[in-house]
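I have a structure here, written as structure tokens, and I will follow up with some questions on it.
Up next, subunit A:
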Amino acid sequence: MNGPITALFFLLALIAAIAALKVKDLLAVAVILTAFGFFVALLYTALGAIDVGFNEAVLGAGVTGVLFVVAIHHTQRRSID
Partner candidate 1 sequence: MTWSQLPILTPVVLLVGATAVLLTGRIRPSLAHRLATATCASCFAIAIALAVQVHHHGPTHYALGGWSPPIGIELVADTLSVYFLLVITGIALLVMVGAAPAVERDTPGRSAEFFAISLIFLLGLSGIVLTGDLFNLYVFLEISSLSAYTLVSSGDERAGVAAFRYLIVGTIGASFYLLGLGFLYSVTGTLNMTDMAMRLDPAAIPVRLAAVMITVGLGLKMAIFPMHRWLPDAYTHASSTATALIAPIMTKVSAYVLIRILFFVFGTSMVSIDLPIAQAIMWLSVAGVLVGSTMAIAQTDLKRMLAYSSVAQVAYIGVGIGLATPLALAGALLHVISHATMKCCLFLVVGAVELQTGNRKLSSLSGIGRKMPWTFAAFTAAAVAMIGLPPTGGFFSKWYLVLGGMATGEWWVVIFVLGASLLTATYFFRLLESIYTRQSSELAPIKEAPLAVALPIVILGLAVILFGLFNSRILDLFLRDAMPPGLVISG
Partner candidate 2 sequence: MTEFLQALVIDRWAYVFTILLLSVGLYGLVMKKNLIKKLIGMNIFQTAVILFFIQQAYKHGGTVPIYDTTVGARPELYVNPLPHGLMLTAIVVSVATTGVALALLVLIHRRYETLNEDELLQKLRES
Partner candidate 3 sequence: MFSETTQPLWALVPSLLAIPLILATARRPNLRETWTLLAALSQCAVVLSMLPWVLEGHVIESTLWSLAPDINLSLRVDPLGFLFALVASTLWIVTSCYSIGYVRGTREKHQTRYFASFACCLTATIGIAFSANLLTFLLFFELLTLTTYPLVIHKETKAALSAGRKYLAYTLPAGLTLFGAICWTATTAGNLDFVAGGFLSTKHGTAETLQLIFLLFMIGVGVKAGVMPLHSWLPSAMAAPTPVSALLHAVAVVKAGAFGVLRVTGYVFGPELLRDIGAWTALAWFAGITLTMASLLAIRQDNLKRRLAYSTIAHLSYTVLGAALLSPWSWTGASLHLVFHATLKITLFFCAGAIYVNTHIENISDMAGIGRRMPVTMAAFAVASLGLVGFPGINGFASKWSLALGSLEAGQGVFLGLLVLSGVLNASYFLPIIHAAFFKTNPAFDRVAEASPWLVAPLVITATISIVWGIAPNLGAHAVDLAMLIATSVTGEHSG
């Protein structure tokens, strides 16, 4: 809302989200998802929610990413869509 920086983060998050759904290599997807989480965390910070931003960076980006990587490691890497 406060100008171009927020808008940029929004755009990046949106692109990351779409990419996460489009890319077929799931390990790459996990990385993109982490990036998505990171952009969202930045967004939170830009919106004045520093604590939520930290939380998202650690949990939303970090832990979730690791969880996905572990799960993909245990299952399969390729996805048909």
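What we mean here is this: contacts are C-beta pairs under 8 Å (C-beta built on N, C-alpha and C of every residue); 3 or more make two chains touch, one makes a residue touch a chain; residues count from 1.
Keep in mind how these were chosen: all candidates are chains of the complex that A comes from, given by their letters.
Since we're looking at a predicted model, the values are computed, not measured.
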{"item": "Touching partner of subunit A in this complex, picked from 1, 2 or 3", "value": "2"}
{"item": "Sites on subunit A touched by candidate 2 in the complex", "value": "1-2, 6-7, 10, 13-14, 17-18, 20-21, 26, 29, 33, 36-37, 40, 43-44, 47-52, 55-56, 59-60, 63-64, 67-68, 70-72, 74-76, 79-81"}
